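See below for the structure under consideration.
Some chains have been omitted; the remaining ones sit where they do in the full complex.
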């Protein structure tokens, strides 16, 4: 495994400095976010460390040179929109830019792009399924042609009343992953597995690793603290941030020893990228560097 | 405390036989359901053992005579519609019949009517609040005038995709109860507390009893088994019947010893009515009698 | 479900008194043991309440008359030898008498005979498999012809150094049950499920019920206390009585509420027979009656 981080947390730094910082803090790789240029639509979104829309062979060579110089690899390109948005224009733009990101990955010699399935939050899972069957097969086919794997992060994109009731990503549970892979069995369609989202859905965050071993393309190391005292007041029908808090690895409820044990037993040997979404560490750039330093110190006991 | 059951489970029996059965099985009381005459709109709904629309003084005397003869009391009248339904006509009819049930309770010399707050399932809790403020104050005022207490059952009325996403009853958690009682502090506005619904919302089903002691007007003894193995597959964002099963008392996850300890320490001395919604015991009338016999055998170790 | 007990515990009583006792103590049925006449070869073995070797139509009629008179049914005939014994003569006699018991069940109009698979304790599970394939298919075929189901109890028959190392019954775990039923898929080949044996093998004693629902022909209600303090001294490689104690229902580690919840959800509606093997209650006949009275008092909260 290679230890990395998601570039969103240092959005103000140019790619070169992101990679240099990673090297300085002892990371092996970085997941580089590639949103379209323009304003972010939500917290943690909109970051772009490579402008994939304009990336050409020369640009790709420059990126590769940065990688060679810093010794820090790019684990994947990441772009997390809502490809099943209720708004048709948003839906179209998401699919379109996703293809651009996939093309860029191929151009950069990378094998993985991470994203979301998306969801119309006003419809049930069944209600979204026809959209899934319409939107996703061509994207996965395109990626296959480019030799790129698509890793779906299992984040429900449901945190507060803004995304009520259904959230903006269907791929939230083993039950739904099975349904997705039954629908699209392509070997380049898999998961960007983040244990923290299973924690606050009150699921075992380790058990699915064995079954989905062949679908694990990328891993996010984020933690979440389930707050039992708050859950006792509001119950699971409340919006999720009412009873849990995203935290740095080691400060939440993920059982990291068991998690890495399962990854190694599944013979997973890919990237594990810290995703910093802990509000207690999101002040200054120094705070965020501290978050990355601390996360590396914590995770290195499990990833040499 | 008095041990009873909710009359819904023996809907085919006339009131006289319901009370006689209760006496034969060792129960002290029965919660008598009083839906408007007409077809049931959902499972467990539509039962009417007293036709409150036509109840007059003579009819009330006949009911009282049955009670005296069988020695089995009526713990409360129950009617569980959706007074905040999105459909305006449904909403109006619910409030209207609820007033009739309250009047009937007064006529029968009973002090309690049990019901739901209701909810427009397509709106969030905040989105429902203006409806709550419009519909409920006059109902509670009416009940106060009649000397009747209104006990709100804490059932989310959300079980499967039919009630997605929000369910049909707002009163699901301590956080919302506090908000309800802050809005309408009347002493005749309280709870018909059912521990099973807290279990499957992953809340402590015992802890709220101390804080809400003065609001406990009635108690339902239903159990629910939280199925961890299924929850691990679907998570709490799934529809609730995907990860829990309603069961007879003693066959689920409610901690009954702790539950009755809390009730006694809160000096609760009212009815505790078994609500049979365990599919394994819903076949013949004999099956349902067996369910009631077994529930009494289980609960009598905690309620002498 | 019908509550019963295994007749072994009152071996000195004739059948008539066994059934009468059952009725007096509030039991619905009795599993009647039918060992060949002769001396017992081990504790709890050798009991015979019906001499099946000599049973004819007239004898069967007398038994049926006893049942009718006492109102206590016979849940099954039981005979628990080692049909895979290393000793060829013992092996042959076991199979032979088992057929006699099956024939007797048919003659008595009973649908179930309970027994063990047996095992050569000196060989591994794999080492025993050829014996299983040789001995069992003809027995099950014979029972099918007679319209009798064969329920295999999941007791390892391994308690102390006497049965070291492998015990005298192969059918100890879900993994082996699957193998058995894959080998002999006949619908009259199933289980006499005893949760206590899973407890001391450190297995979940409730979880298998859902998967094996269609194979549950009979249930034993025995409890076992796993003694953690003793296990810490000797470990699971020791002989099992070094770290557990068979106990009456409610005095051990079986989670009875969850157990009966699973049985009802699996729609099991057959007999549940108390098997008394608690040394603290095995003195006088009065002690053993007390054991049966107490077990009924405990179990009636789950089986009305």
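By written order: A, B and C. Residues from 1 in each chain.
Quick note on the criterion: contacts are C-beta pairs under 8 Å (C-beta built on N, C-alpha and C of every residue); 3 or more make two chains touch, one makes a residue touch a chain.
Since this is a predicted model, take the numbers as computed values, not measurements.
Asks: If 3 of the identical protein chains are displayed, how many copies are present in the complete complex?
Replies: The entire assembly in this structure file is built from 6 identical chains.
Convention: only the chains that are shown with their structure count from here on.
Asks: Which of line, ring, star, complete and other names the graph you get from chains that touch?
Replies: Topology of the interface graph: linear, an open chain of contacts.
Asks: Give the residues of chain C touching no fewer than two other chains, as numbers and ranges.
Replies: Within chain C, no residue touches at least two other chains.
Asks: Any idea which chain B residues touch chain C in the complex?
Replies: My answer: residues 225, 229, 245, 247, 250-252, 278, 280-281, 290-291, 293-294, 297-298, 301.
Asks: Please output the residues of chain B touching chain A within their complex, sorted ascending.
Replies: The touching residues are 124, 126, 156, 158, 161, 164-167, 172-175, 198, 201-204, 207, 231-238.
Asks: In their complex, what parts of chain C are in touch with chain B?
Replies: Touch list, chain C to chain B: 207, 257-258, 260-261, 264-265, 267, 300-304.
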